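Some chains omitted; the rest stay in position.
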Amino acid sequence: MTPGILAIIVLVLTAAGYVLGRRRALALAKRDGARLHSLPGHYGQAVALFTMVPALLLMAAWLFLQPLLIDNQISSQIPDSVIPEGGARSLVMADVRRIADGLDRLVETGRVSEDALSSMQADTTDIRGRLAEVGVALGSDVAPAVFDAAKSYRSIADTSALLRNIAVLATALAFGFLALQRVKPAMRARNISETFIRSLLIGSSLVAILTTFGIVASLLFETIHFFRLYPARDFFFSTVWNPQFRGGSDLGILPLLWGTFYVSVVALLLAVPIGLMIAIYLAEYSGRALRSFAKPAIEILAGIPTIVYGLFALITVGPFLRDWLAQPLGLGTSSSSVLTAGLVMGIMLIPFVSSLSDDVINAVPQAMRDGSYGLGATQSETIRKVIMPAALPGIVGAILLAASRAIGETMIVVMGAGAAARLGLNPLEAMTTVTVKIVSQLTGDTEFASPETLVAFALGLTLFVFTLGLNILALYIVRKYREQYE
Amino acid sequence: MNMLTDAAVEETLQPLYKPAASKMTGKDVTVHYGEKQALFGVNLEVPEKQVMALIGPSGCGKSTFLRCLNRMNDTIDICRVGGSILLDGEDIYDPRIDVVELRARVGMVFQKPNPFPKSIYENVAYGPRIHGLAWKKSEFDEVVETSLQKAGLFNEVKDRLHEPGTGLSGGQQQRLCIARAIAVSPEVILMDEPCSALDPIATAKVEELIDELRQNYTIVIVTHSMQQAARVSQRTAMFHLGNLVEEGPTEKMFTNPDDKRTQDYITGRFG
Amino acid sequence: RDQVQIAGSSTVLPYASIVAEAFGENTDYPTPVVESGGSGAGRKKLCEGVGENTIDIANSSSRIKQSDIDLCAQNGVKDIQEVRIGYDGIVFASDINGPEYAFTPADWHNALAAKVLKDGQLVDNPYKKWNEIRADLPDQEILAFIPGTKHGTREVFDEKVIIDGCEENGTAEALKAAGLEEKECMALRTDGVSIDIDGDYTETLARVDANKNGIGVFGLSFYQNNTDKLRVGTMGGVVPSVETIAAGEYPVSRPLYFYVKNAHLDVIPGLQEYVEFFVSDEIAGPDGPLAAYGLVSDPELAKTQEKVKNRVPMGALN
Amino acid sequence: MTDLTASSALAGAQGRSLFERGERTRRRHAAEKRFRMIGLAAVVFGILALFGLLGSILTNGVSSFRQTYVALDIHLDPAKLDKAGTRDPEALRKLTTFTYQPLIKAAVDRLISEKGISIEGLGGKDAEGIISKEAPAELRRFVLADPSKIGETVRFELLADGRIDGYYKGRVTMETAKLDRNVTPEQLMLADALKAEGALTTRFNWSFFTAPDASDTRPEAAGLGVAILGSAYMMLIVLCLSLPIGVAASIYLEEFAPRNRLTDIIEVNIANLAAVPSIVFGILGLAVFINYAGLPQSAPIVGGLVLTLMTLPTIIIATRAALKAVPPSIREAALGVGASKMQSIFHHVLPLAAPGILTGTIIGLAQALGETAPLLLIGMVAFVREFPAAPPGGFFDPASALPVQVYNWTQRGDPAFIERASGAIIVLLVFLIIMNLGAIFLRRRFERRW
């Protein structure tokens, strides 16, 4: 029985638990005429939960611990002699697992019977060849000690799997039965299922935390590696970004951070006012027809692949700005510029601001508007002085989201702003952002273990810390100026 | 301007019974909310510098009529108003009319207290600010203080003027809303059950205030309390199922109504 | 897993996908999956270990590095075959309606380097127009779209054009005389005349389209697909083409490779067949589809075929 | 002072006709009008930007929905295909597509001579060059499927070469053909002649939606089949994971979590995740899902998980804002009749917050649908021609995705791929619209003021 089938059986038991629990609660209520503490469905849920949760937890724990324990045991069987020079025990163990897995498949596909397998010997059979038949890749031929280890790995794993199945099913049945016995009108069934839901909710919010840990962890290792190869001082304080293939690169983050900041600010300067005005217009002025058309239509802007925006920046906006703005003003001849990327990205960000703000504005109670109109305020006064402050926290959230998106955008910047890392004030010159360089250094032709590639991780981590700071600042601001209605 | 003086003269001569010059006039006012008709051809004159009370059972259209008087109904999409309503002889539903100016002249206090999510001070200063009635900080301080005092709230909140208005108790909130309306010194003040959330002491203060305001302002008040109507109003109008049943001097309405329904409603009253 | 998995260079990707497609339709094996993601990343993936959820082949537009080999060894990937599939030509092309260009590496160095030798003096690059560098070049403003530093092409450009040019026009000596390193040769000007392209050749093409006086650096195959839009410049008097590069006349080219994990050869169905198919004459030969698409066929293809058949792992890097 | 303010108000408004407007009122109205106009202008700008972008995509891309075909009677010559005459499938399988090319050449030549077309300067390889390089593969598939057809003459509708197709879409002209290495003006003339004879037609291109990707040499054969499936699988995973997890997390944070340092940290943390560049999620996915958890490369399951993590912050932020906006009185009302907190949330608060949640979902999914960068690192930016199996098994098969196809195609040398990339963007947008229509419909149902 594979874990999948086991899980399905547990789920079937769970369903049965639900039905029985519910039925029992109903029966009790009728017989005693007692008022149930909770709805019958809650009793069903409680029984179902007791059936499912301990069993699945046990199963998860088992699945997690079993390989560790078995590995430990098998690993001690392997003599040092079969461990190749410079190799590690863990590599051999990986081989053992792979072989055991392959043997399983051999048996499953009927190529080898269980008996034949037990008499199979590494020095007489071409194990590598046999396993290749079932698509298990081995790096080299199999040493007898390793093969024996694999065989005992299999038998231990089999026993363990059997024990696991029994234990899990017994747990499910026992807990389910106990829970069913405990079903009484006074049982706080709803609290049980609500506690469970609550822990699910908590679990979900932990996903975000885990993601952060995952990100930091997956960046940190290579970042440390990078700083071993490249001085941190130069990375953080050098104003030159100039990677080279032959080493001796200048990898200063400052011009990239500046570019990120500059492009994002330009984008937000376009997106925030326009987005807010759209939100206001749709929420407060427009008729239902326009609103129900315009809102989803504008949301499409967020869904157009950024490469389209990139091409738009490259082919249309860039040359236009160059010919009509940069050259007449003598500010340069570059067709890719901060302004190009910023403006085009701003368009993409409009729906982030407009849609979310529109929802928040719409949620401000009508009584607020009435109060203001009743005093003779015009609609715009009402909006600016009453509705906006009331909706402020949500709007700040929307802007933050847009800013976040601006910082993380790649394609538009590559095509619109160019790839030149530069510290400058002229918005009509090419610049580039941290994100762009993360992508290009990571997907480039340089060897992985060189600072030129690893710098991508350091850039990612720095940006992460940097935006974290910005977010803390934003939270502080929102806290300070929030105004609660009702 | 003539009308104004005339009205003033008339009122001093005959303080009650005889209708004063009308400040606002509703002619054949009908209101639909979508399909549903809420008012059926109401004809009503609101006398100048008097208090008119609108009474009637719940859902009969009092609030609806009141909201027509300063076009608050404009904000409800499905609401359609027919007939005409005149303010000083000018039709307020004329397309050339400026609703904003209208509402500055015809202020409103609502049934549910709805302070803005701002400080108490800002709540009151809001009207004067948008209408440009005050410029300097001192002027604002002045108008905020007087308005709060008139609404009988000043002493309770004087130490927390800069805390949010939403943190007040229900009654305090409603008085704040009254203060807010007074702060723009409108000509007509519409009040939709302004005291329904107030305790007797505060109610008394507001009623006193209404009496005081009557010197300069025209007031229309919706109320469920017959006592209140009797106490504060000079004229009373009785609504029923979207119709104006009867209108007349308050005293007469409460003692000798023409309509059977008014009679029933009033005698069916308690306390 | 029943299909071959390949990752790596975006330069090799078009060729690899042509082969994969042909392999899929001519054999019973499923069409291999060819990822792009850069040579460096591809080699890293190759060296992640042996097993089903690691890739079988890494395409690379440059030779594998020692650090990669070390990583492989560390992860138990011992035998790797190196397969050279041909050469990638790098061409300099401008808008089809513009003038003809006949370059030398020295011209390019003069045009793009930060410091150049002018009248025997090392000066900050003063040139604005090509004909200021050499009178018989067109009277056009200098504007070059060169590959960004992420691209392997840039390495070749630096080596075969800029450094060679640097030596050709004497700047290298002058630099050495001034006590500067050879590296200074490669320092390019930053006044917006030389523009790095981090995207791909389509982006370069779009930029040339938007800047009619711009000159872009392209792969030969890309140019061959766009001969109606681009006018190619000669280098040292040689017109770039599959033939001139194969003959070694045109200087700017580089070999392309893929690396095969030998441990997978017997276990991933179709892997050995794919490798042999790739280097077969029908595919990689001078008349095959790869050459038709612009890959310069390897004159030593027969040797490669032999090595592939015998699964000869690569030796130490030299 | 009271009187002063009162009288200033009197001076301002009282007693004057409603038809006259004071100076200040006029200014206020001007401001109102300006504000409104700015709002309208913003909406118009947004919609124009959309239409501009859509317009350029459409004009570039609709042509990819049509394709040029050539009808050819091909003699499946036994002398070439089956010299032994055994029709042995094993032997036939050994024949490569290169064997079939001459059959096509023969058929084209015969067609030309039958129709009496003569074009000056038509080179030896030019005639067969108007047929796609996909054609031999098609023939081979046909023969392998039914070896008994060998010896017969069969009519095939073969794809025309990309340049010929481009000629009928305006991409290629006689002028450019002169310069173009891959097509000659004579070939175009031949195509025109065939068109006049009815052998060459341009018609709707179903295979664009069903065929897998094709290599750089045959843009005319490239389709979106694998990409559409891959995107659909990924979106399914993203929707099924990110919506419940995102909403659950938001509910916990907004309704249950005590207000303390820890929740502040979580809050900042989520906002910060939204700012993490998408490629970093790719790094995470590679490290966690592929290297650590051992999930396969290039598989929609990994793509789906990575995009889920990427979408979560957007959904959480939007959902929290929506939950915040539900008035407390609704919660109180439910609690007052004895609903538990959980019930008050699930019965009353959530439905009221639904519009905001759906907005977040729409934006999050839109973003996920169009994202390429994280897929780059987990191997989905790839040339994939095999279709993934049906779910759930298919979640683990290699697949491509729509934005990946766009990204790949825009990088290819042949300009025919630009048109196809625009076509793919159209499909992606249609995909997006279909996906969002449901959400938009639901949002409109839930949307109300109270």
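Here the chain labels run A, B, C and D in written order, and each chain numbers its own residues starting at 1.
The rule is simple: a contact is a pair of C-beta atoms (placed from the backbone, for glycine too) under 8 Å apart; a residue touches a chain by one contact, two chains touch by 3 or more.
Just so it is clear, the structure is predicted and the values come from calculations on it, not from any experiment.
**Student:** Using the labels shown, what formula gives the copy number of every chain type across the whole complex?
**Tutor:** Per the file, total copies of each protein chain kind: A x1, B x2, C x1, D x1.
Here is the rule we use: only the chains that are shown with their structure count from here on.
**Student:** Tell me which chain's centre, taken as the mean of its C-alpha atoms, is farthest from chain B.
**Tutor:** C
**Student:** Please work out the Cα centroid separation of chain A and chain C, and write it as a whole number of Å.
**Tutor:** The answer is 35 Å.
**Student:** On a C-alpha centroid basis, what's the spacing between chain B and chain C, in Å?
**Tutor:** The separation of the two C-alpha centroids amounts to 83 Å.
**Student:** Report the inter-centroid distance (CA atoms only) between chain A and chain D in whole Å.
**Tutor:** 21
**Student:** Multi-chain contacts only, two chains or more: what residues does chain B have there?
**Tutor:** 100-102, 104-105, 130-131, 184
**Student:** Among the residues of chain C, which ones contact at least 2 other chains?
**Tutor:** Those would be 1, 10, 37, 41, 52.
**Student:** Taking all chains into account, which pairs touch?
**Tutor:** Touching chain pairs, listed by label, are A-B, A-C, A-D, B-D, C-D.
**Student:** Okay, in this complex, where on chain D does chain C touch?
**Tutor:** 93, 96-98, 133, 137, 140-141, 172, 176-177, 179-182, 214-218, 290-291, 294-298, 376-377, 379-386, 398, 408, 410-415, 418
**Student:** Taking the touch rule as given, give the residues of chain A at its contact with chain C in the complex, in rising order.
**Tutor:** Going through chain A, the ones touching chain C are 86-87, 91, 94, 98, 128-129, 131-132, 135-140, 242-246, 248, 311, 314-315, 318-319, 332-336, 414-415, 418-420, 422, 429-430, 432, 436, 440-450, 452-453.
**Student:** Using the touch definition up top, name the residues of chain C that touch chain A in the complex.
**Tutor:** Residues 1-2, 9-10, 37-41, 43-44, 49-52, 60-62, 65, 67-68, 70-71, 73, 75-78, 148-152, 154-155, 158, 183, 186, 190, 192, 195-199, 203, 206-207, 209-211, 263-264, 266-269 of chain C touch chain A in their complex.
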